[in-house]
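Missing here is one protein chain; the remaining ones are kept as they sit in the complex.
Now for subunit A:
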């Protein structure tokens, strides 16, 4: 099955904004969040999109 437009992971610095139903990575600060997002982007072959300043999602297109 080929997935289109699917959230592969979420990365956040705000524990109260955790989306359910996907893998979530908690980070201490924005810098850590960006590093993890960059790595996940390369690993998962998805694009890191910024929803807000404290929530990134990796989406497969």
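Just a few scattered comments:
In the analysis below, a residue touches a chain if its C-beta (ideal position, glycine included) is under 8 Å from a C-beta of that chain, and two chains touch if they have at least 3 such contacts; residues count from 1.
What we mean here is this: contacts and distances are computed from a predicted model.
You can't see one chain of this complex, but its UniProt record names it "Putative membrane protein", from the set "RsbT co-antagonist protein RsbR", "ATP-binding cassette domain-containing protein", "Putative membrane protein" or "Peptide/nickel transport system permease protein".
Looking at subunit A, the residues touching the absent chain are 34, 37-38, 41-42, 45-50, 56, 61.
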